[in-house]
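Not every chain is included here, but those present sit where they belong.
When the chains are written out, they are named A, B and C in that same order, and each has its own residue count from 1.
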């Protein structure tokens, strides 16, 4: 009984295999551009990643529970847009129903939850493939942004939906605080709550989880609903940051979301990974984007460098983590 | 240039963000930028590229400011979602020149663009006349979520409805994709063999697939032939000119990539030097108009046909 | 009554278990025992019939908590979650004793206490996926027993345990019975039934055959009830090994598992490998077949020196083998019995890289007959077979290429009495055709067919015991009591 000790310690650090990558990026960034290490720039990085990080949080939970949700990226635009259109006048591109403006945030969250619930319904009740259901939903939900707006940007927004994404709390953008609190809650829930732990059991072996008395279907459904709600919140933050809802808000995010979750150690096969790991993944991606922007790499070659850095991060986390990935 | 007044001196670094790198038009623009910067002696910072993503645009602009930009040149493809950024820039007293698009909200120093609605109208008038006001035409639309695609599309359709009610318009949403354009055009021609006109929103992506479909159907014949389909394109890239010379297509609207680059930097430098402008005609054949949130220099976008296709002043004839 | 498509897994079967007794359920592979277990624990709904607990109707299928209060179970299929620690697996979905927030330190302490109670020597903080098959089984048993349920079902808990571990389990079961706990016990080791159970129910072909106190059902009658015919005990055959050596391992060492092992097997010879837990016997066997790469030493199969860790090369040289864990390395669940059993000879089933389905079918039908596999036919996916029948498919794969060297690891795990005889007979048949065999097993019955048994202790071969040993002698060597 002497061997176990080092193994345990390793296991605990497995969430943090990206920390050397983050340190490396900070050193490289500081070296390449003096602006990089300024508080202003680092705050910008965090603010820019706040919205997408909520998607990573949602996707990490869904992946850990052994499922998949591609449609989150469409919810980012559609949930706040439909909510806004419920309250603004026809002249500004709304439906002209004229519901009170303060309700726009609850509406948006509800719409996100409803999209998640519909995903969950199809996947769990009908036992359809999560990948393909949410792929179809990605297309459909985005259509529900494009259709009613006819491709136009909504820019006359009620003040309430702009607040969260643009306010400053204690000298930092509110979005950073919100993301931080939600990540802390996620780390706590998936580490210390029975419900959170049940995601690992379901993702690891759903028959065993069922046999152990976990209400697998109910928990999964809850995770999809929570995922949709977080995506809607991400949309609210993004709306506040940009001051308008464009027709492709959120479009194309999902690849980055998966990249962040997976290099952060969350397995695509379910049951493995942590929220803290996913957070490190988000930070790596944010720092890489920031550095590439600062040094002004040619737009044509930027993707190559970016992709190569993801690959290198993956290899480093493979070597540091020591286990084959899936 | 219209009327300019000297203000306090200064100068300073100009930050520029390119909107995308996946269309010929923007790539020509991107190539003109450093060249024009050299000619105009603009202190240009390394350009960023927001890859058609307004979130990236915002990040890039923040980075440029962080690095000390005094003027920003950008081409927001999403004209609504930059409102907050423009507000921030205004608060920081950093003037903004936008290229190609006109932001819906937020202060701009100068908008440098040709009118995309005018492109659609020009194409409509050209096809309407050629077809004698009756028959069927196809418009291969760009992405409807982009303002340019939407402007061209709406202007074309509205003009057809108003001026040529005898013409039926089929609108195909190609998302700027050649593959979709080819499939949709092929299917539509199968269904309506009597289609007589095509308006392509972007020669860069639509030209080759359209010609390939027409060739396969044996419809690539001179205007004198009954089977000829009149094709008008949009962009003004050299390949379109080549196709016009060969008689494969009939016209294009030349989008002035060189002038975009030149006047974007010209106004950026002017802003850095503290100059200001007033509405009115300019010395380069355009007009400055007043917007609620700034000024706009409407550059000319000539219609190119077989008659003027060899005109040296067209940017498409200067590309090497 | 329970049907799976065309298969009737239970047909008017009934079982009645008196409070406080330990009741055995026996039957051949595929008789429907595990299906009954899943119905009795509320995982599946019977197509017809009902379940009563102390005369009360069973709870609704969705009400898992109610089921778990009534019955705890060690399932035949693993319900361990590999990515979680042992401690968490033990207390899955009841991690926190009080309140909602999990206190990991307390959880580990509880787990350690539980593991100590059941004398399971594993680290509570290890990942369950890193445990050996045997350790995982012990964790499952400890978990089921720890619920405090008044009724416990154990579906073949001993199939993967060695002697001392089984003894510890029985001690525990006896003390539970003294506390009035009712148990249903499923096993293919009939001697265990006599040792631990008071009454026994026999299933055959999805039907209930007989229920009787064990004292009133002698061994022969029990076997006859299971198989439907009189069956004699297995007699191992004698033979004289030839001179040609078909398998040698020289100077093999693998860090932490075994050191400096020499082994050589002749044509026509069966060599046993025995040893208690963690003696390194499985690791050694896995090295011989190429599943593991030794740190040092060489393996020669049928005269060919095989590249370490190269299973295909070893198989090409004439090796057939049965891996330790059939779920892990034994079969592809979605593929048919026919395909699973003929993979090693695929190249012989057609020309130009083709596999002729007709030839495969013929071969598979023959293997199904030879090994008496209970299946709907060669096209049934192996994942749908009962545990013992899946094991037979793995055996079929090992034998299909008429190997010169046969290495079988725990070959009869979960296989019924009659099938056990068929499988051991198949090993002996192959040996009579000139193969050399290595049998790695925790079951002394399996080792009886061996011409000699190599006993391993702490990673070294400590003794070469020739045929004619008694159980007591062999166990003494395995435990390191005598050298």
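Note that in this section contacts are C-beta pairs under 8 Å (C-beta built on N, C-alpha and C of every residue); 3 or more make two chains touch, one makes a residue touch a chain.
Small disclaimer: the values here were computed from a predicted structure and weren't measured.
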Review point. Can you write the complex as a formula in the shown labels?
Key: A x2, B x1, C x1
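As a working rule, only the chains that are shown with their structure count from here on.
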Practice item. Could you tell me which pair, A-B or A-C, is linked by more C-beta pairs in contact? Key: A-B
**Study point:** Centroid comparison with subunit A (C-alpha atoms), farthest chain
**Key:** C
Check your understanding: With chain centres defined as C-alpha means, what is the inter-centre distance between subunit B and subunit C in Å?
Key -> 72
Practice item. Take the average of all CA coordinates in subunit A, do the same for subunit C, and state the distance between these two points in whole angstrom. Key: 44
Study note, to complete from the structure: dist(centroid_CA(subunit A), centroid_CA(subunit B)) in Å evaluates to 35
**Study point:** Residue list for subunit B, restricted to those that touch at least two other chains
**Key:** none
Study note, to complete from the structure: Within their complex, subunit B touches subunit A through residues 18, 20-21, 30, 45-49, 51, 53-56, 58-60, 62-63, 66-67, 78-85, 87, 104-106, 144-145, 149-150
Review point. Taking the complex as given, what residues does subunit A use to touch subunit C?
Key: 1, 4, 7-8, 11, 191-194, 197-198, 200-201, 204-205, 207-215, 271-272
Study note, to complete from the structure: Listed in rising order, the residues of subunit A that touch subunit B in the complex are 33, 35, 38, 40-41, 44, 48, 146, 150-155, 166, 238, 240-249, 252, 289-290, 293-296, 298-300, 302
